[in-house]
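Only one protein chain is missing; all other protein chains are in place.
For subunit A:
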């Protein structure tokens, strides 16, 4: 902490002794008073629910009578391991997450590269790129559900115009995952593009000049100068997207008005978030829902651990 050392050096020792006691900033209580409001809420609504989730996952808890919970040991977890719907939801979550995140971040890189050029009306393009971000999950999903309608939807109509046969976006196992992922893609590409654009602005211009002097073309400058400068932003957006993907809930819930929490007739797009909701708030098994929540955390930790491992354990985290 260099600023800390610098600050200490600035405080004359004599002045420290002479200063009268009881000045609020000097008082020992002031820092605690400043952090207390945050940490009180943090403890109540952040730490406690997390710890209690772990605790509840070892009980049989009925939503209608949570007081009458019964110790169940590892039963909820054992049940999950033998539950085909859990494995289905897990694989759906990973697949939809990949379908949504990988193209999204690549596309965002491309859009950021376009936005980095000298443009007329660049504010307009940037604001327009944020319009999907300002649109809520619910509003976006309701419109996309109409786009993907089998008989009257715009997507199938457009496919028909170019001579392709219609796709059953609601019921196809891959088509429905793709459709749900496309909602996430639409909402977050512009937002991520602006993050990359901001990171591109932090790359020192001298590097580009040096690369240009070395005869590097546009593409090589992007690959060797821009991309390394984007590494922290890539890690940040990757982590945020992964967290979002593991929690995916609203899109599959509202994608089809009749399906509700089942995620399609064959659960073809039921995610872990949706399955948690179904177990806890439709089937009223809160203990199982808590175990699912921990499975989701484990999935995230495993994912981040894997990334770390691949990057040789020396990569900087998102934060």
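Note that a residue touches a chain if its C-beta (ideal position, glycine included) is under 8 Å from a C-beta of that chain, and two chains touch if they have at least 3 such contacts; residues count from 1.
Note that contacts and distances are computed from a predicted model.
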| item | value |
| --- | --- |
| Hidden chain of the complex, named as in its UniProt record, picked from "SCP2 domain-containing protein", "Putative ABC transport system ATP-binding protein", "Sugar ABC transporter permease" or "Potassium-transporting ATPase KdpC subunit" | "Sugar ABC transporter permease" |
| Identified contact with the non-displayed chain, of A:78, A:114, A:164 or A:302 | A:114 |
| Full-complex contact with the absent chain, from A:58, A:86, A:236 or A:275 | A:236 |
| Residue of A:141, A:176, A:241 or A:270 in touch with the missing chain, whole complex considered | A:141 |
| Full-complex contact with the absent chain, from A:80, A:95, A:109 or A:254 | A:254 |
| Hidden partner chain, residues of subunit A it touches | 3-4, 6-7, 10-11, 15, 19, 23-26, 28, 30-35, 37-39, 41-42, 44-50, 52-53, 55-56, 61, 66, 110-111, 114-120, 123, 125-147, 151-154, 156-157, 186, 190-191, 194-195, 197-203, 205, 208-209, 212-213, 218, 221-222, 225-226, 233, 236, 239, 243, 246-247, 249-250, 253-254, 257-258, 260, 273, 276-277, 280-281, 286, 289-290, 293-294, 296-297, 300, 304, 317-319 |
